[in-house]
Structure formats: C-alpha cells, structure tokens
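The following block contains the structure, expressed as structure tokens.
Part of the complex only, each chain left as placed.
Per-chain residue numbering starts at 1, and chain names A and B are given in the order in which the chains are listed.
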Amino acid sequence: MQIKISEIASRLEAEIVNPPSDEAFIVGVASLAEATSEDLSFFHHEKYLNDLRSTKAGAVLVPSGFNEKIEDVPLLKVKSPSLAFNEIANELYSTDQTQENTGIHETAVIGEGVKLNPESVSIGAYAVIGSDTEIGEGVTISAGVSIGRQVKIGSNSLVYPNVVIYDKSILGKDVIVHGGTVIGSDGFGYEFDGSKHQKIIHFGYVKIEDDVEIGANCTIDRGRFGKTQIGQGTKIDNLCQVGHNVVIGQHCIIVADTAIGGSSDIGDFVTMAAQVGVAGHLEIGPYSVLVARTGVTKSLPGGEPNKPAFYSGFPVGPHEEKRKEMVYPRKIPKILSRLKALEKGISESEE
Amino acid sequence: MQIKISEIASRLEAEIVNPPSDEAFIVGVASLAEATSEDLSFFHHEKYLNDLRSTKAGAVLVPSGFNEKIEDVPLLKVKSPSLAFNEIANELYSTDQTQENTGIHETAVIGEGVKLNPESVSIGAYAVIGSDTEIGEGVTISAGVSIGRQVKIGSNSLVYPNVVIYDKSILGKDVIVHGGTVIGSDGFGYEFDGSKHQKIIHFGYVKIEDDVEIGANCTIDRGRFGKTQIGQGTKIDNLCQVGHNVVIGQHCIIVADTAIGGSSDIGDFVTMAAQVGVAGHLEIGPYSVLVARTGVTKSLPGGEPNKPAFYSGFPVGPHEEKRKEMVYPRKIPKILSRLKALEKGISESEE
C-alpha cells in the first residue's frame, strides 16, 4: 500500500513547504531518525530539531506555527502532527493490527444458550464461552480466552488471548482487553470469626462501559453486591488492580501498576500516573491528577474542566505543597549549623 | 428461591423490631440504598443511618445493641450483621457461584498416572494435567488451567481459568486460586560469573496449606531447594508476589500488589495492607500489621494475640513513631523563621 504525499497534504488540509514531486509517495511511517525516503515522519518537540534537519523522510508533519528554515525535506503543516501521523499510520497498518478473522474456530467451546452472530464474530482456537452469554456484532474473542456464564460483550469489542472473564460481567461496545487480564474475580473480603477468616461471598458483577481499554495482566474484581464499574472512554494500563465495588468515571487515564481499593469512587477525567495507590472507601473528585506514586488515604475534592487539581505524595496532599515538603529535609544540615552558631554566640556572650 | 423473614429471624436467633407479616419473605440481598421490599439488607456503621431510615428493604440486620428508633422497617438484631448477611447471601447465591460441574470435559488432557475420581471432580475444557498428578475429591479445575507433573491438589479446592501450576506443587484442601495466577515458577536467582548471570537451578516446590485463597494474577515461586509455603487459612489478594523459599504463617491477610522477597519468614496472623514490600531473608513476627506501602528492610518482632504490633514507613519502624516522623518536615518553615528571628535578635543586640 502506498499513499501520495500530495494526497496526504490535501486530506489533512496541510500547507506544504519544500513540496516534493507530484508522484512522490510514502509506504510507511517512522521516527525522524529511522525514516527512509518512503516513510512519513512527524516533528512535535524542539529537542528533535537536529533529527529533523538530518532526516531522510519522504515528508514530515510539523505544527502549523513551525517557522524554522529546513532545507529539502517536504514539510506538511498541520494542527496536531501526532494525531495526523496516527491517522495515516492507522490507514497503513490497520490490516496488520486486526486479528485473523477465523469466524468461529472449530475448537471453540460455545455453551448452551449463547447468543452470537456466527457471520460477524471471530472466536479463536480453544476459547471457551459459558452458557447464556451474549456476544455482540463484530466482536473478536482471541485464542484461549475463558468467558463465564451470562456475560455480555458489546459490539466490536476485542479480547486478546488468555483473558479470563468471570460470570455475569458486562462489557460495552468497542472495549479492548489485553492478554492475561482477569475480569470479575471475587473481591478481597473476609471477616475474622475469632479463629479464621470467613470468606465474604461476592455475588455482584463488573460493568465496563463503551470505549474502555484495559492493559495486559490487570485484575478487576466483581462487586460484593452491585457492581464494580469502569466508565466510558477510560483507559487502564498494564498490571493495574481495581477492587470490588470501585466506580471509575469516564475518560480517566490510569497508568501501570496502580491499585484502587474496594468501594472507592473516582470521578470523570481523573489521571493517575504510574504506581499510584488509592485506599478503599474514598472519593476522588473529577479532574484530579495524581502524580506517579501518590498514595491516597483520604478523599480529594478534584478540579474543574480546564483547571485540573494536582496531588502527590504519601500521605497525599496538593502537589505544590508536597513538592516543597519534599525538599525541606535537605535544609536540616544548614539549620543545624545555624543553631550551633547561635548557641556558640550566646555561650560566648555569657562568658 | 425465597426465604421467610420469620425463618431468617429464628435461624439467626434474632430479636425482631417492627415485625413484618408472617408470610413476608426475601429473594435477594442488597445494600440499604438499593434494596427493594424483597431484599434483605444490613446496617453496620453509623454513616449509613440515613440510608437505613429511607431504605425500602424487606428486612435489615442490625447489631444487637442498636437502639435508634426506626419506623416501619423490620429490623433483625444479631451479633454480627455482616456475618449474618453473608450467611444468608451464601444460601441464596451459592448455586450461582459454583462452576458448572461438567465432570471431565472431553477436551481435557489428562496425563499418564493421574489419580482422580471422575465421579466427583470437575475438569474444564482445555485443561491440561501432567503425569502422576493427584486431584482430590470434589476439586474443580476450570477451563484452560495448566497443571504440571506430580502435583497434588486437596479435596474441594477450586482453581479458576487459565491458572498455571508448575511441577510438584502441593495444594491443600479447600484452596481457591483465582484466574491467571502462576504457582511454582522458578525463583529469581542468578550468580554473576564475571561475564554473565548464571541461572541458579530451582528444584524445590510450592506448598499451599488448607483453606488458603489466592487472588488473580499472583505469582508464587518455587523454592531453590525445599519449599515455598503458604500457611493454613491465609488469604492473598490480586497481583501479589511471593519469592522463593518464603514461608508465610497461618491466617495472614496480604492485600493487593504486595511483594515478599526470597527466604523471608512471615509469622501467623500477620496483616500486610496494599503495596507492601518485604526484602529477602527477613523475619516478620506474628501479629504484625504492616500499614499500606510499608517497605520492610529489617526483621520485626511482631505482637501478641490481642496486641498486634503496627509498623509503617520506608524504612519501616513502629507506626506511632513513623506517623510523627512523617509530619516533622512540615515544621521546617516555622523553624526557619524562628531561627531568623533569633539571628536578627542577636545581631541587633550586638549592635
């Protein structure tokens, strides 16, 4: 597959600097440093300026306001080089990304009462689907996936290999779940009866709304009763843990290795950087940004649409305060020498 | 399935306030806020008092000592509302929770010399069981589970889908292992020979005692030699790591994302809250409580049956001390201004 550079420019409504020949085309995309004359690349940060000057790319997407003089290389000025690059890459590589549509592999085990359209779904080898489960149009269930009973999966969702989905879980449309993730396991709840920990029965479920993506080897526990919910458009990275009865809002970003304790309530548009921990039964307001490694042990009010509230530290606090606190201890050697000077001054003046 | 409220009361030996009609029954359980007139609910904390006043539940379990005046709602006074609720929920939902007893699915691959009773065990589709393994009475092995050779699994244990159990692992009775967990992988041990890291061979095994529950996507490494052991009644949450030759005592609670380094020895009744780390070769005494995120780099004496010892911080210390230390740095701005005042006072007095 090849696309003419002039066609890319016209499709993106891009202004061209150093226009190439009308016939010039690209067949792939690559970074500035690695691109060949048949690759499209993009420039989005000053620190890559030297890479841009020396790139061999067939064309480079640059921001509209870019005015640096670059010799030879065809430049396409667009609003967001990264999004435009992504759009072209998507077109070039989309067939690569899709799973082989095997239809329903002959080895897939489909339980009684399962509803699905065999013309539109793709079910991989050795996938197992429990009874009374509903699979929407265009869904891909990859090899080795194990799906329980009475599960619902919305249209065009994509479940990668060896994912486990327990009974009664509900996934919306356009959901992506990466390999090895476990959805719907029992919450971690016990009550000590004086001699041993009695298991609290968990008969709730997990609800994942439309357009959610969940990374590899995550764990999302079912509710004790009622549901654990992940809101529309929220994206979760690898190795994250979501406890029972947690409710996560819409369009949140939750980076790797983050754990959210049972029954906590996370607002819309919350960002959690990597290795964050949130204790149970807390409320995190919308538009909160938790810096990496924040440890949240109290509820946080959050921010507003164009005014996110940054938090950090353990115990958590407003990021500005915590940044200062973090460097306070380094002042102590100086404090000690000033104290000593004062003490000496006084003792001398007393002599 | 329905249960009469009067029958629940008599079974729990509960005193009834606002008794309903003799025929009144419930069919489910729910939280105070979500319950309908056919649900049982429970009240266990003051903060839900408004929910209790406005609940539509058919009956509510309350603590024996509860004396608040509530109109209309039938109340059943019991010692532990939460445990009583759990007992009734268990009865109502137990059939939901069990895996389909498929007997031995025709696709399961059972190695030579495997011992099991085909009348009592349930082996899911595409499960693979290695040679000379022994599966106890009433055990459920779910779909896609991979079990090695010479493994032993005690009666009534439940292994969820896609779990991996390496050769020679031993699981006791009534053990539950959630989806994706890996038991018996090699410990992380190498010795640098001057040019590369030589792998230390791990020919030990994992022993998991009766009544242990392990969450989803955990990893429990085998011993270098001898065993890695998890004691009776201990419960481990999702995404936890247990290193080679670790010995965990009985009735411990280990919350999500916790990692325990090789050869450490954890006493009975130890609680580790989430995201705790324990270095290798340490001893944590019984009745220790490690607050969330504690980082343990030295051995800890632990507490006593009714006097647990709380630890926190990194590096770890007694929780009371660490709590104070944590706020010390905030005193520094004040210290600096007091220092300045003193210095100014002295320099003025010297003029």
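The criterion applied here is as follows: a residue touches a chain if its C-beta (ideal position, glycine included) is under 8 Å from a C-beta of that chain, and two chains touch if they have at least 3 such contacts.
The structure displayed is predicted, hence computed values, not measured ones.
Engineer: All chains share one sequence and 2 are in place; how many are there in total?
Structural biologist: Number of identical chains in the whole complex: 3.
We adopt the following convention: only the chains that are shown with their structure count from here on.
Engineer: What is the Cα-based rotation angle between copies subunit A and subunit B, on a 0 to 180° scale and rounded to a multiple of 5?
Structural biologist: About 120 degrees, rounded to the nearest 5.
Engineer: Between subunit A and subunit B, what is the gap in Å from one C-alpha centre to the other?
Structural biologist: Each chain reduced to its C-alpha mean, subunit A and subunit B end up 27 Å apart.
Engineer: For subunit A, which residues count as touching subunit B in their complex?
Structural biologist: Listed in rising order, the residues of subunit A that touch subunit B are 107, 109, 111, 126, 128, 130-131, 144, 146, 149, 162, 164, 166-167, 180-182, 185-186, 188, 190-191, 193, 196-201, 203, 217-219, 221, 225-226, 239, 241, 243, 257, 259, 261, 277, 279, 295, 297, 314-315, 325, 328-329, 331-332, 335, 338-339, 342, 345-346.
Engineer: Inside the complex, what are the residues of subunit B that reach subunit A?
Structural biologist: Spelled out, the residues of subunit B in touch with subunit A are 29-31, 34, 80, 82-83, 86, 89-90, 92-94, 96-97, 100, 105, 107, 124-126, 142-144, 160-162, 176, 178-180, 211, 213, 215-217, 233, 235, 237-239, 251, 253, 255-257, 274-275, 292-293, 326, 329-330, 332-333, 335-336, 339, 342-343, 346.
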